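Quick one: the structure is below, questions incoming.
Only one protein chain is missing; all other protein chains are in place.
Right, chain A next:
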Amino acid sequence: MTLFNPVRALGRGVLSLLRSIGAIAIFAGLSLRAVIGPFFLGQFTQQLVRIGFLSLPVVGLTALFTGAALALNIYVGGERFNAESFVPNIVALGIVRELGPVIAALMLAGRVSSGIAAEIGAMRATEQIDALHTLTIDPMRFLVVPRVLAGIVVLPLLVLVADIIGVFGGFLVGITTLEFDPTVYVRNSADILERWDVISGLIKAAVFGFLLTLMGCYHGYYAQGGAQGVGRAATHAVVSAAMLIFAANFILTSMFV
């Protein structure tokens, strides 16, 4: 009997995973369908501010320190085979193609996905979502669509800011600690970047924006069990958003290479 338990547990785990994937896919389909129809512009602009503008300090600071640390690490590694001069190039490429979008998205998964899940989860627990329905307003259209669209629109803009600040972080370390000439540093950073590097990062950002807001909405919308359920929804939203961001990042990077 005990021998079969791991198999049973694995089977249950796989079934549960498949069920979750199916439920998320259906939810995503319902969200996309709800895009057609009345649009709540006020909700959308409110979410642009909440998701975008209010996340600027978090994203900016994270990008600054990431760029600075990246420059130091690349310098240490590059020094071993006399390639220190590539610091500006690799920092710029690394930030714009990879770290800018991923770091910004992960910070927003923590800040925004959890916030959305908690807010919508609390609305579920206090019957506010049922109230929307009885007031003839489609909750998907009123709550989910504005948040997901705002995520798709705002994340590329945040990533653009993160790219600039991240490269600037590398630049600061480069000229103050690593004794780079400022003009050379800037020129090397600019020379290495191609338009596609920036665009591919922004495409990633839009996909991550969709995923992290969708996860917040999904876990909040189906939250159960009062305060505990709301907390659980927020946790699940962050974890699932982060996992999906990493998975999507790998898939998109493979496509863009």
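Of note:
The rule we apply is simple: a contact is a pair of C-beta atoms (placed from the backbone, for glycine too) under 8 Å apart; a residue touches a chain by one contact, two chains touch by 3 or more; residues count from 1.
Here is the rule we use: contacts and distances are computed from a predicted model.
Within the choices "Predicted Zn-dependent peptidase", "ABC transporter ATP-binding protein", "C-type cytochrome" or "3-hydroxyacyl-CoA dehydrogenase", the name that UniProt assigns to the complex's undisplayed chain is "ABC transporter ATP-binding protein". Of the candidate positions A:Phe44, A:Phe65, A:Phe142 or A:Tyr222, contact with the unshown chain belongs to A:Phe142. Residue A:Ala131 is the one among A:Val14, A:Val49 or A:Ala131 that touches the chain missing from this view.
Seen across the whole complex, the unshown chain contacts chain A at 40, 122-123, 126-128, 130-139, 142.
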